[in-house]
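Missing here is one protein chain; the remaining ones are kept as they sit in the complex.
Take a look at subunit A:
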Amino acid sequence: MAESKHEEDEKANQAYAALGIGIICIIIGVPLWWKTTEVYRVQLPYNDISDLSQIPLVYLTDIEVISLDKKLDSNLVQISQQLQEDLSRKRGEEVTPIYRVTVRESVGDEQSIFNKYDNKDLSNIDKLLSELSPLQRNKYLIFLIPSNNGKLNVFIGKYYNSFVSSNGKLDKIIPLISKTVQMTIVKEQSVVKSIFNAKGARSLKPDKESMRSVRYNTGYDLTFTLTVPQPDIFDVSWNIREAVDTYLKPLVDHLKEFTQLKINSQIHYFTTLQRKPQKDEKLNEYYFLEQDLPHLINPIESTLGTSASNNPELNFIVYIPTRDQSPLYIKDKNGVKVPTNSFLSPRWGGVMIFNVPEFNESTPLPFPVKVEGKNIMEVFLTQIRLLLNLNSPTSSHEVWFDPVEVNGISNMEIDVWLRNRCFENLATSINTLQSLAQLLGQISNIVIKDDIGSQVEAAVREIKSSLKYLSTGNLVDAFHSSKRAIIASEKAFFDPSLLELLYFPEDQKFAIYIPLFLPISIPLITAMMHAIKWFKGTKKPKTD
């Protein structure tokens, strides 16, 4: 009996020891293993990120209507109400424009400017009016001036002034104003489109226009290349420095606050278009058809060289055709020569073919050729505007514009550009953050370092503040916030540290763990099972 008691005690000891070791292993070992093999992941504001797309997109624009038409003075309140009503009609788009309309009579200064020019020569009036008060972005003045001939039309100045000639009929004037504001001044549709494009950038097929222009960046490198395949025949020179200063500097200066355009030029020799042009035997001319153009760029591009910066590069090439292939033209689909003799390659740049004037066989070689800055810059400026998405407006029969010089850019165009880029940046940034959050949620192996966490937080903060600025009409600050947001979010998304552990396969982990875990866990588990069985066994007789 004593022996069996002793045996029982020993068995109990054995069971307690097995359970004790097992529990210690589980309590200390498992958390220790868990902690030491854990992937470092900073907590990201996942909720904020998913809420970002719920924040309504709203932008505020100030419209001030100033009446010079005495006949309308009694109707000012009515104009204000109706215009506000017209402009705040629901549009069913994901972005809502809000207009703050004020209507007032003209003040003395304005009156005297108009009187001075007798309501004509609106360009000069526009200029003088702009000097009255400091320019304020995102605020547009609309002057109602009595019409001379009873016709309704709109003249849009270079500054922030528009002029509507009124014929006194409110039911015609108000729709015209609201249409002008929506379609021409603010360009609501382009805002919707840029959001759509930015969102679709990673999933949908973008349309032609959005494929053409480059996406927003803090800087672009513009390189002008003069390509001379036969320097032994043509001694080509260009005064590119002067051409850039005259034609491009105004644009660069205007955009300086928002994006840096860095301009370079180079001359390349002995680079030829490898595709042979077709010959027009009758006229003794050579030409490329539209379908040939994609093949022209590649051989040239490989020689262009790289830039030391990370900015997107836009290339503009002036090509001097070889003597045996000149004159060389570009023909469109219908077989008509393109008047500018140039073409644009989306998101890449433009190419212009510059034909050398004919010269006598007996002229000593090399024949001096001077490429005039005006000829090439007029073409390239249009291409730069298209590539940067600075689309210039076109006049219609009701609305016409004070034409800006070839090198200029109007404030209103910059406003439209800022608004569109701001929304594009916001949409892209939100999209990027959400993709990142989704990716990090899906793959638990990714390390998230502190600086990625802070980038993501900064991006979220900037997006919010940008949206707030937009809803209060502060366009410039909104743009700068959106710029910082997109930089931060892209930086977080493309951070190489995210990839560090991504390719560490699960099965290799087991190959390392098994030699340790298997020999330890088998005796541990069997001993624990026996112990549990023993406990059950000892309990049973007691209850019996």
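Definition applied: a residue touches a chain if its C-beta (ideal position, glycine included) is under 8 Å from a C-beta of that chain, and two chains touch if they have at least 3 such contacts; residues count from 1.
By definition in this document, contacts and distances are computed from a predicted model.
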item: Record-based protein name (UniProt) of the chain missing from this complex, from "Anaphase-promoting complex subunit 11", "Negative regulator of systemic acquired resistance SNI1", "NEDD8-activating enzyme E1 catalytic subunit" or "GPI transamidase component PIG-T"; value: "GPI transamidase component PIG-T"
item: Touching the absent chain when the full complex is considered, from A:E10, A:E85, A:D109 or A:D332; value: A:E10
item: Sole residue of A:S50, A:Q81, A:S112 or A:T303 that reaches the chain not shown, by the stated touch rule; value: A:T303
item: Hidden-chain contact residue, picked from the options A:P146, A:P231 or A:P250; value: A:P231
item: Residue among A:I145, A:I263, A:V416 or A:I487 touching the omitted chain; value: A:I263
item: Touch criterion as defined above, residue of A:I79, A:I240, A:L273 or A:I320 at the omitted chain; value: A:I240
item: Interface with the undisplayed chain - residues on subunit A; value: 10-11, 14, 17-18, 21, 223, 231-232, 235, 237, 240-241, 244, 263-267, 269-271, 303, 305-309, 366, 368, 511-512, 515-516, 518-520, 523-524, 527, 530-531
